[in-house]
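To keep things clear, I will list the structure first and then write my remarks on it.
The complex appears here minus one protein chain, its other protein chains still in place.
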Amino acid sequence: MALGITESEAIDKAKGGDTESFEALYNLHKRRVYSLCLRMTGNTAEAEDLTQEAFLQLYRKIGTFRGESAFSTWLHRLSVNVVLMHLRKKGLPQVSLEETLEPQEDGPRREVGVADPVLSGSIDRVNLERSIENLPPGYRVIFVLHDIEGYEHNEIADLMGCSIGNSKSQLHKARMRLRELLVNSKQERGGGR
Amino acid sequence: MIINLRSFAVVSALAILAAPALASSESQRQFHYAVAPHSTVTVANRSGVVRIAAGQSGQVKVTATLHSDQVQVDAAQHGNRIELSTRALTNTTAEREQVDYLLEVPADGFLDVTDEDGRIEVSGLLGTSSLQGDSAGVSAENIKGGRLQIHTVSGPVELTNVRDADVDVVSVSGPVEMKDVCGNNVTVNTTNGRIDYTGDFAGGGSYSLANANADIVVTMPLGAAVDVSARSLRGTVENAGSYYTRPSHLTGSPDKGTSSVTLRSVSGTIRVTKQ
Partner (left out) sequence: MTCAEFQKVLPYIIDTGGNPEQQEHLRDCSACAELVSDLQYIADQAKLLVPMIEPSPRVWKEIQTSLKDEGLVRPKRARGKLLGINAASRASPTRTLPVIALMLLSLGLASYWSRLQNKSSAMSAPRASSMTVTTRSAASGDDQQFLAVITAHRPEKRARYEASVRAINKYIADARHFAEQNPGDPDAEQYLVHAYRQKAVLYSMGEWRPVE
């Protein structure tokens, strides 16, 4: 960290309004927060605005942080809430409130019994990032929260206001769509089996 | 652009040989003085280039090219002091007052040059130089030791390979560019002029680069022994991808032989890069 102070010292000083400590906390967490916002929205300008809003909310509320959880976890949840609120305002379809177990029309189609090209060992991270960007917004949010950010389905269900089953279903669809995108990408590069 | 003065002798010779090729209204005057060590040379010019290079000790050689017949060069020696000044014979335009000076001076002397509308270029000096421009630029290269004082209003200042010298640069809006400049005391002060420093801040000296509303850009090698204190009141301080807005020690730690570098701006961006 800048200035040679620990995170907890910076938090204490930030509670007292010390700008240098605000900045230290910002530098420590900006990448994770920004990456989260960017992956969930897929838009650089929106991600920057949301990063700004997330940190401002952090600074407004930092006096209430009691240390019961890790600061990074607290900031992360705050950031996710900021993004989700933004997405709700935009009216983007995220997940349906309830979903049957029947296959959805928009889900990836697959012919049962037909062998697909194998992905294992062939994904590069650039392609994965690009494929994530190309996911439909609703799938992308769930995928980012669960597979990248490590939220559990029950946490996602709380955040998104949906059921755990819904969260699992959407995650599965997201992964299936990514598989499709990555396989297509691999075949275009001539790496298909 | 700094002009290489290594072939100064050739330039002088060409200037003399070219005399017959001067425009009809142009003329040339040459002066040659014998001086003792630590002589003083002063030049007061209105417009035209003043180029000064280190020459033989004990001698001052001057070639003045007058671009019109409306201007005159006054040259005088008073003991160990040589005084050169441009005098307008009538109230005329800057173009017609233009005089270009080429000087060879002892390296260890005192130099005082004022050139209002023309460039000043000095090279290879060891002594004390005071260079005052206005809108045109001032450049100094291959300076070792002594003291270098440069003032301009809007003219750019370029310093290259200035070693072990006390450097004092003040410009209102002229950009200041320094490459391999080091000394015991290096001070640069502008209002709106950008300041660029490339070098290692060698010598354990004190460096102060300050301005109000322009960027300060510092590039130094990875091994530079420096302690950098940077502050921009309303701008940002950038160091290797991280950003600070309060006084920050960016690199190194105080130690014997470590140079102290102070970077201050009111609203400019201060950028420090180590390569």
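Note that the chains are named A and B in the order they appear, and that numbering of residues resets to 1 at the start of each chain.
Everything below uses one rule, namely that a residue touches a chain if its C-beta (ideal position, glycine included) is under 8 Å from a C-beta of that chain, and two chains touch if they have at least 3 such contacts.
Keep in mind the model is a prediction, meaning the values are calculated, not measured.
Listed residues A:Ala10, A:Leu75, A:Ile156 or A:Leu171: the one in touch with the omitted chain is A:Leu171. Of the listed residues B:His67, B:His151 or B:Arg194, the one in contact with the hidden chain in the full complex is B:His151. Seen across the whole complex, the unshown chain contacts chain B at 44-46, 74, 85-88, 94, 97, 114, 116, 132, 134-135, 151, 153-154, 170, 172-173, 185, 189-192, 206, 208, 210, 212-213, 227, 229, 231, 233, 236, 238, 241, 243, 245-247, 249, 254, 260, 262, 264, 266-267. Taking the whole complex into account, chain A touches the unshown chain at residues 16-19, 22-23, 26, 30-32, 34-36, 38, 47-48, 51-52, 55-56, 59-60, 101, 103, 110, 112-116, 118-121, 123, 125, 128-129, 132, 143, 147-148, 150, 165, 168-169, 171-173, 175-176, 178-179, 182.
Going forward, only the chains that are shown with their structure count from here on.
With each centre defined as the average position of its C-alpha atoms, the distance from chain A to chain B rounds to 56 Å.
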